[in-house]
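Here is the structure we will look at.
Every protein chain except one is present and positioned as in the full complex.
Here is chain A:
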Amino acid sequence: MLKIGPYEFNSRLLLGTGKYPSFDVQREAVEASATEVLTFAVRRMNIFEAGQPNFLEKLDLKKYKLLPNTAGASTAEEAVRIARLSKASGLCDMIKVEVIGCSKTLLPDPIETIKAAEILLDEGFIVLPYTSDDVVLARKLEELGCHAVMPCASPIGSGQGIINPINLQFITEQATVPIIVDAGIGSPADAALAMGLGADGVLLNTAVSSADDPVKMAKAMKLAIEAGRLGYEAGRMPQKRYASASSPAEGMIFS
């Protein structure tokens, strides 16, 4: 069970809703992933095209918790404004604090992220900050009162997988709030590794939406995250440098 603030989830996969080839594929992928948390962005509406379909309207909102992000913000002030707008919808009180500090790498601005998290925690939000894989920063966000911390595996949408497994493991080992690996996951193997390193969940988007078959990939991610978590709970064997025979040395027919 994944617990974030007051909420409990059976699924440890949090799914993004961007860049799918069609709403139909997206709906099927969401179903196949068995996710219970969907992320969204907040944007200006095209008021002259009210009839345009919107994925949110196609969802049974009783089945999902919404996790709006503050994507597009580059300062704490902008992130707070987006968070407040999302909460005013009356549909959610969770917020993924995402304050980008570098347009090329989309890596977060740690100082503005901390500022935004502080304000939003004060206002009663359930705060999940997107952060780099910095061990001290993750701890400081937890100490601030964040309900989960979401370090990236590698840059957003890059699909490069986990580029610093050691840092990620340091982060999961020290944490007492859920650690959700957010961004950079490219394959089910990456997702399973994240869980094996002790992550409590994985947030991904492009790995599913840009797969050749997003529905199949959504299912693969679900299974990988479950397998990775089970393996973590089971406790992996220690690694050794040399071989160690699995069959007994006694009773050989040659002696």
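What we mean here is this: a contact is a pair of C-beta atoms (placed from the backbone, for glycine too) under 8 Å apart; a residue touches a chain by one contact, two chains touch by 3 or more; residues count from 1.
FYI, contacts and distances are computed from a predicted model.
This figure omits one chain of the complex; the name its UniProt record holds, of "tRNA N6-adenosine threonylcarbamoyltransferase", "Pyruvate dehydrogenase E1 component subunit alpha", "Thiamine biosynthesis protein ThiS" or "Na(+)/H(+) antiporter subunit C", is "Thiamine biosynthesis protein ThiS".
The missing chain, though absent from the display, is touched by one residue of A:Pro68, A:Pro151 or A:Gly201; that residue is A:Pro68. Listed for chain A, the residues touching the missing chain in the whole complex are 16-20, 26, 39-45, 47-48, 50-51, 54-57, 66, 68-69, 71, 84-86, 88-91, 156-157, 183, 203-206.
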